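Just one protein chain is left out here, and the rest sit where they should.
Think of it as A and B in the order they're written, each chain with its own count starting at 1.
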Amino acid sequence: MNPPTPNSDVTRRGFIALACGWTAGAFAGLAAGIGAVRFLVPNVLYEPDQRFKAGRPEDYPDGAITFLEDQRVFLIRRGNTFRCLSSTCTHLGCTVNHSGEGFHCPCHGSTFDSQGKVTSGPAPRALTWYLVTLSKDERLLVDKGQPVESDKYLVV
Amino acid sequence: MPDESPRKFYGLFIVLGLLVSVLVVLGYYKDQFRDWKTYQHQFVKEEVRRATTPQQRLLAESTPVQIRQIVLPDLNRVDRCTTCHIASEDPSYGGYPQPLAYHPHHDQHPFDKFGCTVCHRGQGRATTTAAAHGHAEHWDEPMLPLRYIQASCGQCHQAADNPAAPKLARGEQVFETNGCRGCHKLGGTGGLIGPELDTVGARRTPDWLRKHFTDPASVTPGSGMPPQKLSEPDLEAITLFMLSQTGGGLPGYYASMKVIPSATEGRKLFEQKGCIGCHSIANRGGKIGPALDDVSLRRSPDWIMRHFRDPQSVTPGSVMPKFGFSENQTRALTEFLLHLRDQQVSLSLPGMISPVERGREVFRKYGCIGCHGPEGKGGVPNPNAKTAEQVPGLQHVADGYTKDELKILLLRGQKEIAPLDPHRPPPPLYMPPWRGVIQEGELDDLAAYVFSLSTKDKDLGF
Partner (left out) sequence: MKPPLPVRLWQWFEQTTPGRAIFRVGVPRSNLARAQAMVSSFLLHLQPAKVQKRTLQPATTLGLGLISLFLFAILTVTGVLLMFYYVPSTERAYNGMKDLEFVVSAGLLIRNMHRWSAHLMVLAVILHLCRVFYTGAYKRPREFNWLLGVGLFLLTLGLSFTGYLLPWDQLAFWAITVGTNIASYAPVVGPKLKYLLLGGNVVGQEALIRFYALHVIVLPAVAGFMIAVHIWRVRKDGGLARPDEPLEAVEQLDAGQLPTNKSYGLMELAKGTSPQVGVDPEDLVSSWPHLLFRELLVFLAVLALVLSLAVFWDAPLEQFANPIHPPNPAKAPWYFLGLQELVSYSAFWGGVVVPGLLVALLALLPFFDRGRAGVGRWFARERAVANTIFSVCLLVMVVLTIIGTVFRGPNWSWQVPWKEPPAAREEH
């Protein structure tokens, strides 16, 4: 390679300077962009907790399917067993209604049987069952973060 | 065009570019580096150390490092204290140094219903130590020192009623027996010379209150309040009682929890309101109304409650006045009457019957003692008052006034106090008008009591 002429040396130095400046600028811009995205990611939530206490077992009559409005779930008692079923339709997220033996979704007509399985309509999957446990102070404890099989239940 | 070429600014360009980058990084660092992360990492480390099985270890390691909060919509509070005090609900952390320590004794007040700041004060939404503990500029609610924590009980629970808060009860007693009400209104009753105290606990710090009792003028220049000579425990107790007066009405769920009305509270009311003037218990008391010994057998709780709210509604033609009791007072009185038969009623009733004794109670209740001293002996300083720069004692009242003149004076008050030296500021203490505050019957009793103080007239009998 030929030694650079003085003129091209100036150009090269100019280019390096420019590149440094632009790199710094690009870095700052990128950091600001990431910062803006990070700013928008919520760090705390004000919505109801995914894990919640649902009162004492004896608050629920035998055989009852109780709709808990705050959490939009059905709490189902059969004898001394407790289960918790999501009321969120697996199709597009509407709240299903309890009707007769099963559940039906008012939005697009999906129906589910008493085990949450799809019997008709566009819903792709069965309704989700959630883990129910008993807390230390003998309250029902539902965890919407933990889906379970439909045959798992809490015995009190 | 060598002169205008941007090239000569390339250096400046680099410097500015780097400066902006450095500032962005600095801003990011300041934003991300928070003490609570350190504490949560400590907690995770401790959990990992304790883990005995691989599963537990995995669980401990997966503890999320994030801001934790208790949302209390009814109280309009969000308490993020558990972001640092992360193990406060875990008894196995008893005895650990803060912020990882366990918080004992909270079974009655579960965190998810009460949060932290409702008792401890401070700034629940903050996530930095100084700001969260309320020691920050522009935050008026610093954390309550632990030795005053019983003041928080008094926000919801009646002072006298709470066996868990003896200091609070003592504070209330100090307040009532030292005549504070003579100048200060609390809960609607009291004089007008000093400010109302219903929200004083939210406005003042413990230090301010303590200084204010021992040397009022040092914190409120020009205050005419006489310095209080209180024993150290009494001083602490009255400070604590004042701190409990936050005036905050609690909503919804919390109001329903407010005060379990007890027979003790009811009995106190029964004595204070002079029920015994008309009704009798165990053959002591007045004969105007029916005896109350077996009222619990004759009447339902509901009837008694309605009777307290409006006597005429259940007993047409009753001469008993509508006292305007609060719902809690009504419940407490009912509780007292229902349990009369179970209790050893050893009320100090006999003594209460004489007008002089009732008058002494009135004297105490409205805080006359605050200026005129115990037993009306006077001696409370009132700078620049002609009467030896003191509030006069009451021993000679009977010499100068008739009872009717005294009653008029009590009702009208005496705003102008003759000064010793007209060039100095007028005496701060004066006699407030008590019209509309002291009731008609009470006024007679009070006059009787004041006359009984006369050093010459030893006739207490009337």
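We adopt the following convention: contacts are C-beta pairs under 8 Å (C-beta built on N, C-alpha and C of every residue); 3 or more make two chains touch, one makes a residue touch a chain.
Since we're looking at a predicted model, the values are computed, not measured.
A.B. asks: Have a look at B:P6, B:G187, B:P233 or B:P321 and name the one touching the chain we're not showing.
C.D. replies: Counting the whole complex, the residue in contact with the absent chain is B:P6.
A.B. asks: Considering the whole complex, which of A:A19, A:A64 or A:L92 touches the chain not shown?
C.D. replies: Selected residue, touching the omitted chain: A:A19.
A.B. asks: With the full complex in mind, choose from A:R38, A:R56, A:H108 or A:R125 the residue touching the hidden chain.
C.D. replies: A:R38
A.B. asks: For chain B, enumerate the residues touching the unshown chain of the complex.
C.D. replies: 1, 3-6, 9, 12-13, 16-17, 19-20, 23-24, 26-28, 30-32, 67, 76, 78, 80, 123, 125-128, 131, 138-140, 194-195, 219-223
A.B. asks: May I ask you to list the residues on chain A that touch the chain which is not drawn?
C.D. replies: Residues of chain A in touch with the missing chain: 4, 8, 11-12, 15, 19, 25, 35-36, 38-44.
Operating definition for what follows: only the chains that are shown with their structure count from here on.
A.B. asks: Nearest whole angstrom, what separates the Cα centre of chain A from the Cα centre of chain B?
C.D. replies: Those two chain centres are 45 Å apart.
A.B. asks: Taking the touch rule as given, give the residues of chain B at its contact with chain A in the complex, in rising order.
C.D. replies: 7, 10-11, 13-14, 16-18, 20-21, 24-25, 27-28, 66-67, 69, 71, 80
A.B. asks: Would you mind writing out the residues of chain A in touch with chain B in their complex?
C.D. replies: That would be residues 14, 17-18, 20-25, 27-28, 31-32, 35, 43-44, 46 of chain A.
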